[in-house]
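Okay, structure first, notes after.
Only a single protein chain was left out; the remaining protein chains are all shown in position.
And then subunit A:
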Amino acid sequence: MGGLQKKKYERGSATNYITRNKARKKLQLSLADFRRLCILKGIYPHEPKHKKKVNKGSTAPRTFYLLKDIRFLLHEPIVRKFREYKVFVRKLRKAYGKAEWTAVERLRDNKPGYKLDHIIKERYPTFIDALRDIDDALSMCFLFSTFARTGKCHVQTITLCRRLTVEWMNYVVTSRSLRKVFISIKGIYYQAEVLGQLITWLVPYQFAHDHPTDVDYRVMATFTEMYTTLFGFINFRLYQTLNLVYPPKLDSKAESELKAEHEEDYAMDSESYLEKLSALSASLARVVATAEEEEENQLDQFPADGEDLENMEAREKEQKEQEAQNRLFEGLKFFLNREVPRESLAFILRCFGAEVSWDKSLCIGGTYNVTDETITHQIVDRPDIDKQYINRYYIQPQWVFDSVNAKMRLPVEDYFLGVTLPPHLSPFVEEKDGDYVPPEKLKLMALQRGEKHVQEEEEDDDDDDDDEEYNDEVDDEDLTEEKNLKKMEDQRSQGKQTLAVKVTPGKVKPWETGSVGNKVRLEKEEKAEEKRLAIMMMKKKEKYLYDKIMFGKKRTTREANKLAAKRKAHEDTSKAEKKQKKAKKQ
């Protein structure tokens, strides 16, 4: 019974957390500065497990940070810079007030700045860490690079973002690491595999932004500040891994080719190089001039057996597929019409080894003209074109995207001018069993397996076949479970109606005499019954969990069914329309 009474909230979780305001006071920063610091250092609030305990008995909604985080911020040199900047602003204001222009100039010259290098290094101790976190940086930089040069943020930031994104695109082109592309209503998604990391980014369409008023651009600018630093270092490192010169230089050969006679008409000297780089039509200069970069990095054969061998084979196969995809457009010569998004298409086509050009008036860097006879594909996005060359395909841009996603050159017929395009599917969706798979995807999968493209009339049957095939692939266990589920539902729903039937007295089931199928059915029923009884004996907690899982499963099946029904209705209506049209024609 001895000893001091322990005070409340002086131990345990209450001491591990700190509220935002207290943290701010501890750091002696204004809220804006605190936020900026959090953004730069990647500090985020934590949700304590026992909120009331941490909040010292109060239930008021508060934001909590880990005390360790805040202590860690205390030693940050950037904090001092923030304070210096505050002083600088005060001095500047004073000088302005006194109209001391020399002082203003002097202060301006000595404006305190800070670098984020150490923070980047600290947040991302290894390069892979940084690469893993680059998705947001990419999307943000691509967004900022499309901003107008006036207004929302500094021009330097915009140009820097542009420069970095161009560098990135050049890297992806050179390393041929683009994997998937997707045209969404938001913008164009790209997915690249860089050093084993899947990196996805979203590029908005090239339109002027309608800047919303309820967005705090300072927050975005702070993020961008951090992201550009991170992104620059990553680019440097990536260029280094490919033996490329950083900042990127065009190949001397390419450069001489690109030398246009009216360069200065097109852009200022300072900008033209970046523009040439962003044209993406030329290869980059290397530090060590290798003769040809085509060193086939063959997988060495290791003596292996059993599972290892299988793994190895799988890996080898994968790599081969990958290489095949990388050479998807090799040997093709594309010409982009002026109405298609040049940068995006040039980027994708170059990533897969095609030659691309465009009209000279469209952008710098076009290497050949429309009149070139060797052009194999011309990408057009208009209903019709006047002068057509006979030895090239005129296709819509979706062909490129779909082909990339399918990892094969799709038949061009579906993508000719004026043709209603097939639906564009997201390559990021990986359907699990039980999910709805759109029929186009099934068709595509059949095509990838090497099946012949069948005629329209047979399509429906084909679809069914595919369905079945697909179902066969589904794990048996899950399938049975699904069936069980459905059966149970049926039973439940039918329970009331069939009661009278069930109760008919004296009807002994043919236990032994039944046929084989009957036996199987009986066995199944028995199993279902067993399961149901076992479920009754579940513990409350587990029952809850089980119910939740089952609910989720049922929901997915319900949604899939809904989509399938919708599709069916749509097809019915479209068929009816077709028939009507035919009838009218006749």
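Methods note: a contact is a pair of C-beta atoms (placed from the backbone, for glycine too) under 8 Å apart; a residue touches a chain by one contact, two chains touch by 3 or more; residues count from 1.
The rule is short, and it goes like this: contacts and distances are computed from a predicted model.
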(request) Name the absent chain as its UniProt record does, using one of the following: "1-aminocyclopropane-1-carboxylate synthase", "Autophagy protein 5", "Ribosome biogenesis protein BOP1" or "AP complex subunit sigma". (result) "Ribosome biogenesis protein BOP1"
(message) Among A:Glu100, A:Asp216, A:Glu318 or A:Glu525, exactly one should touch the missing chain; which is it?
(response) A:Asp216
(message) If I consider the whole complex, including the chain that's not displayed, which of A:Glu100, A:Glu313, A:Glu339 or A:Glu525 touches that chain?
(response) A:Glu339
(message) Going by the contact rule already stated, which one of A:Lys186, A:Lys432 or A:Arg558 would touch the omitted chain in the full complex?
(response) A:Lys186
(request) With the full complex in mind, choose from A:Leu107, A:Met140, A:Ile158 or A:Leu250 the residue touching the hidden chain. (result) A:Met140
(message) Counting contacts across the full complex, list the positions on subunit A that touch the omitted chain.
(response) 35, 38-39, 42-47, 63-64, 66, 68-69, 72, 109, 115, 117, 120-127, 129-130, 132-133, 135-136, 139-140, 143, 156, 160, 182-187, 189, 200, 202, 204-205, 207-212, 214-216, 219-220, 223, 228-229, 232-233, 235-237, 240, 246, 339-341, 381-382, 396-398, 420-421, 423-426, 428-429, 438-440, 477, 481, 495, 499, 502-503, 505-506, 508, 526, 529-540, 542, 545-546, 549-550, 563-564, 566-567, 570
